[in-house]
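With one protein chain withheld, the remaining protein chains of the complex are depicted in position.
Moving on to chain A:
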Amino acid sequence: MITRFKSLMASMVLVDSTLESLTSSVNAPLVNNNEGYVVEGRVKMPALAGKGVSKTSNIKVVINGGQKLSFVRSDGSFAFQGVPAGTHLLEVVALGYFFSPVRVDVSSRLQGQVRASLVETGRSLPDSLVLEPLREEYYYEKREPFSAMGLLKSPMGLMIGFMVVCVFLLPKLMDQIDPEEMKRVQEEMRNKPSPLSNLLQGRT
């Protein structure tokens, strides 16, 4: 015989800065039968609000890494039957969204009351199991628009910048040296052969 327990539940609001547009208040009726409890919840996504049902058709909720699997209904709700009391891990499979795994404690003393918290952030979900994506995931690199500044900032650009400096400024430096001085140094160089050339001459 199935007995039903409607847990007393206050309306709850999950506030996530990006997903504030959502209101939420969902009761999770907890049904107890002989083989375990029912864990019910809801997946909430901004995209679901407008786009309707077709988007939900590929969202799955997985318990304990594949032990049980539930599909999400058109309103985002899901349910697991016959979940034994204990601590479980709930994961949401939805391409394009990042959901934190959820730790779900099903209490055997409190007739299968469910307590849930996000594993990733440690935030607990008060009262009911409303799962929201932490962020959207974009699987591709974005093509950066063409920009001259970006080019200059690249390592290649910096290298070129340095070389430009060399090409233009170094000759200027050379010009500043006094021609007389220059001549003197050059003379000196000529008169005092380098050790290397000495060595070479010695060979021949």
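Assume a contact is a pair of C-beta atoms (placed from the backbone, for glycine too) under 8 Å apart; a residue touches a chain by one contact, two chains touch by 3 or more; residues count from 1.
Assume contacts and distances are computed from a predicted model.
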{"item": "Hidden chain of the complex, named as in its UniProt record, picked from \"ER membrane protein complex subunit 1\", \"Ubiquinone biosynthesis monooxygenase COQ6, mitochondrial\", \"Delta(3)-Delta(2)-enoyl-CoA isomerase\" or \"CHCH1 protein\"", "value": "\"ER membrane protein complex subunit 1\""}
{"item": "Residue ranges of chain A at the interface with the undisplayed chain", "value": "2, 33-35, 38, 53-54, 56-57, 62-74, 79, 81-84, 86-89, 91, 93-96, 98, 100-101, 103, 106, 119-120, 137-143, 145-146, 151, 154-157, 159-160, 163-164, 167-168, 171"}
